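Below is the structure I would like to discuss, written out as structure tokens.
Excluded from the complex is one protein chain; the other protein chains are retained at their positions.
Showing subunit A:
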Amino acid sequence: MRRLLWPAVVLALLLLVNVFTPNFFSIQVRDGHLYGTLIDILRFGAPLILVSLGMTLVIATGGIDLSVGSVVAISGALACLQISEDAGVFTAVVLALGLSLLLGAWNGFLVAGIGIQPIIATLILMVAGRGLAQLITDGQIITINSPAYKVIGGGYWLTLPFGILIVIGVLAITAFLTRQLALGMLIESVGGNAEASRLAGIRARGIIIMVYAFAALCAGVAGLMISSNVSSADGNNAGLWIELDAILAVVIGGTALSGGRFSLGGTVLGALIIQTLTTTIYSIGVPPETTLLFKALVVTAVCLIQSPSFRAKAFRRRRRAVLPGAASEERVRVTT
């Protein structure tokens, strides 16, 4: 639980920045659903949380998946194309998710079956996938008009955004599978040392293929949400750079890029931090020219606060100056 402390502190600080923004914390009921900035953060953050959850498991095996952004675009494009050709929403969703799974399994096959380094293996689909998405949309933005499809990313159920309910569902299933069953431990052991876990009787190859397929499935669902939210598929821009935000969310959440351990709760907090930061920038009116710099500064600060060794150094130095005797005690606490 201590691991979640710092991301939670950062999120709270970010929200506090908005105390002076009018209406930031007000949540009303409008048209039978909740309405407010905090709800927006959940709604627009839902795709990122999903993609980050998939990314967490991939990173836990010591891998990385750069192709999720392209899968987002492909999934949205295929679904919207199907719907524009009068296929049912259900068929469209099943086809899009099926293709996403297939693409993920392909990534996993390249990594575990052929042994290509994850960053290269998924780079292939990252580049080719955008092309595939544009091939599906014929280079155009496909606009659709389907109230049923609209629900996935823009609709509400039980007054809550439907997207966030999907996220809660996926999170619950993932948490159950990885934390209540042995799967999480198997993933961590593969991330720690794939060869050793294979010798210990774990089917490392299958687990790796599975996590890439899972990451792509999450990205596929996120793609449905993003395209459904604006009722259109944009092969060029949908999910652009979301893989970087997802990796950042995972890292902020305290999962090590080297693999071997992961924190689902941390990832969710990390993704929420990123979305809150984006929304804060819009609300407090940071000029667009300085937005990227502003984001970079905040992210740097967040990463430093997150780093135990940085905290140890910073706090130790200060304590030594004030109270020399406390230094050794602090070091012990940090190393435990």
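Observations on the model:
Everything that follows uses one rule, which is that contacts are C-beta pairs under 8 Å (C-beta built on N, C-alpha and C of every residue); 3 or more make two chains touch, one makes a residue touch a chain; residues count from 1.
Assume contacts and distances are computed from a predicted model.
Hidden chain, UniProt protein name from the list "Simple sugar transport system substrate-binding protein", "Minimal PKS ketosynthase (KS/KS alpha)", "Cysteine desulfurase" or "Monosaccharide-transporting ATPase": "Simple sugar transport system substrate-binding protein". The residue touching the chain not shown here, chosen from A:Thr56, A:Thr122, A:Ser197 or A:Ser232, is A:Ser232. Within the entire complex, the positions of subunit A that touch the omitted partner chain are 21-24, 30-31, 35-37, 40, 44, 131, 134, 138-141, 143, 154, 226, 229-232, 234, 236-238, 278-279, 281-285, 287-289, 291.
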